[in-house]
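Shown here: the complex without one of its protein chains, the others still in place.
The chains carry the letters A and B, assigned in the order they are written, with residues numbered from 1 in each.
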Amino acid sequence: MRVTQEALRSIRRNLGGPLIIVAMALLGLTTFFAIFAPLIAPYDPARTFEGAYSLPPFFLEGWDSRFLLGTDDVGRDLFSRLIHGARISLLAGFAVTVLSLTIGVVLGALAGWKGGFIEAAILRLMDTMMALPSILLAIVVVTILGPSLVNAVIAAAVTAVPGVVRLVRATIREEKAKPYSLSAKLYGAGGFRIVTVELLPNSLAPIFVQGTMGFGEGILNVAALGFLGLGARPPMAEWGTMLADSRAYVESQPWLVTAPGLCILIVILSFNLLGDHLRDVFDPKLKTREEA
Amino acid sequence: MSRAFKFGQIATTLFGITLVAFFLIRLVPGDPVTLLIGERGASPEAIAELKARIGLDRPLVEQYGLFVWNALKGDLGVSILSGRSVGAEFLERLAATAELGLTALMLATLVGVPLGIFAALHRGRLFDRLSMGLAVSFYSMPIFWWGLMAIVIFSVKLAWLPVSGRIGVEHDVILKSGLLLVDSWLMPGSLAESWAAFKSVIHHLLLPASVLATVPLAVIARMTRSSLLEVLGEDYVRTARAKGLSRFRVVALHALRNALIPVVTVIGLMLGTILTGAILTETIFSWPGLGRWLVSAVLSRDYPVIQGGILMVAVVVLTTSLLVEIFYYFISPRSRGRG
Partner (left out) sequence: MLDDRMLDIRGLTLDIHGARPLREIDLVLKKGKSLGVVGESGSGKSLTALSIMGLLPNGAVAQGQALWKGRDLLALTEDQYRTIRGREIAMIFQDPMSSLNPSFTVGFQIDEVLKIKMGIRNAAERRARGLSLLKEVGIPAPEERWNSYPHQMSGGMSQRVSIAMALASEPELLIADEPTTALDVTVQAQILELLRRLIHERHMSMIFVTHDLAVAAKVCDEIAVFYAGVAVEQGPSEMVFETPRHPYTQALLRARPTKIQASSEGRRPRLAAIPGSVPRSTEQIAGCVFASRCEKVMESCFTKRPPVAEGANSRKSRCLLQGDQ
């Protein structure tokens, strides 16, 4: 009885305010849409309906009950495209996060554990990458690989790597200095084992927070590249690309621009609220560590 | 961290950037000469000249040395699109971006710092919650969408501000410094004409600069708030209060003086964020700056511009971080070390 009460209290405390619950609900909904996009979306996102061009959404006069949020200039259903966009964006964000965390954790752990020349080399490489503003670094990658959704994901992941490396290196170094890692060493555990079994699990919290923030940022960067024409190519239903596509109609049919933008904002805002909150829960001191 | 080490770090980073720019052309699929001169209309003489300039038939190390040497001389090649020198184009574009970026940074600071201060002083109350909620929203803002919305609202619906451009066409400003805020006062004509041109420049700047300021504003406000909250809990603030100083003096002098040191550093290092934002903002507002220049270069495969532009942007970023370091040295007595 006591235990459940304690657990309930801790859940309530860690849940944060209603804002966090809303953020989590929105992310859950988006994930649901993303997974079941083909089932939820009324139409194929690429399907064009002849004669149904530029129809307004339901709250405006002249809407068509077949198209809840209206259609774009070539007669594609906006609602269906937004739902499929959720799929692309979440997948892209996920891929960026996994890719950047994998590379970042390996390089960061290596730098933090080995020190010396390897650490210096890795850190200088990261400095070099950080000297280029993130989109510019992405531009370098896209220049080499050519514009496409996959390459935009790679580019966004590359720009996210330095942040992860610095964080992991800092936490590993911090953990390394603690008595338990020393005692592991005294017991004769190998370096690889200490890092993977002892140090990394204890550095998980900050990495997790970084991952949550990075998820949102990854989505934003992929969308930005799509908007610039350096990412997903039309007619793909990617939110950033859709935005760029309907730029010309921003005056006559503002909802074509408003809707995908709002989707991006809501998803990223949710991720950031969640990340902020996780940071507070896991480690109040995390902030100062990141800045150091 | 010692000063010398910091400078050494910046030097190695600069070296790294030259490598990136150098290998960029060699990593793109295709023949570097074709990439650098364009696919059409290149005379055999021009090709031969280019080959000699980049030393294509020599070993890679020499090619790299030549690239750095040329860059040091200010020779970054010729744009395929415009046929003009990349260096000259860069400087022109840099001025436009600087005008936009610095205005945005100023706006973000002027709004963000007081916002953060008020939020900290009203910690946990409505103002704090509202302003920090706004800050997270701004921080999460896809500014390419935000900019379009701003155009729809302020330029199209309300018709308060112009949609694009840097100045009204009726003003005959001659580019001297490249900063129209300055050049409008240097143009021939009466003071009234200058004033009108200056107003037009401000008018054109307002919307893109506000949009560009969105994310930095949020970062600055959050940073100011947390930094001030931390400092307000410091022993020396209690000492200042124990000395019987007014609340205003305690906060505005004793606390802020210390709280703003990290904020100033963050503002200085925010140039990267500004440049990233500028690339998007410039695209939306047709602002003739570095961002649009580089994006259109990528889209039209203008490789000399991509190569030179990336190198130069990195140089600007590194120079700024160096300046921030030096500035930090002057504002923080502690960083000056003992003795």
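A few points about this structure:
Keep this in mind: a contact is a pair of C-beta atoms (placed from the backbone, for glycine too) under 8 Å apart; a residue touches a chain by one contact, two chains touch by 3 or more.
Since the structure is predicted, the reported quantities are computational estimates derived from the model, not experimental observations.
For the chain that does not appear, the touching partners among the shown chains are B. Within the full complex, the residue among B:His171, B:His254 or B:Arg292 touching the omitted chain is B:His254. Within the full complex, the residue among B:Thr239, B:Ser286, B:Ser300 or B:Thr319 touching the omitted chain is B:Thr239.
Those residues of subunit B that touch the chain absent from the view are 234-236, 238-247, 249, 254, 257-258, 261, 332-334, 336, 338-339.
By our rule, only the chains that are shown with their structure count from here on.
Averaging Cα coordinates per chain places subunit A and subunit B 24 Å apart.
Taken together, the subunit B residues at the contact with subunit A in this complex read 9, 12-13, 16-17, 19-20, 24, 27-28, 133, 136-137, 139-142, 144-146, 148-149, 151-152, 156, 226, 262, 271-276, 279-280, 283, 294-295, 298-299, 303, 306, 310, 313-314, 317-318.
Residue ranges of subunit A in contact with subunit B, taken from their complex: 19, 124-125, 127-128, 130-136, 139-140, 142-144, 147, 216, 220, 223-224, 227-230, 240, 243-244, 247, 250-251, 254, 257-258, 260-262, 264-265, 268-269, 271-273, 276, 287, 291.
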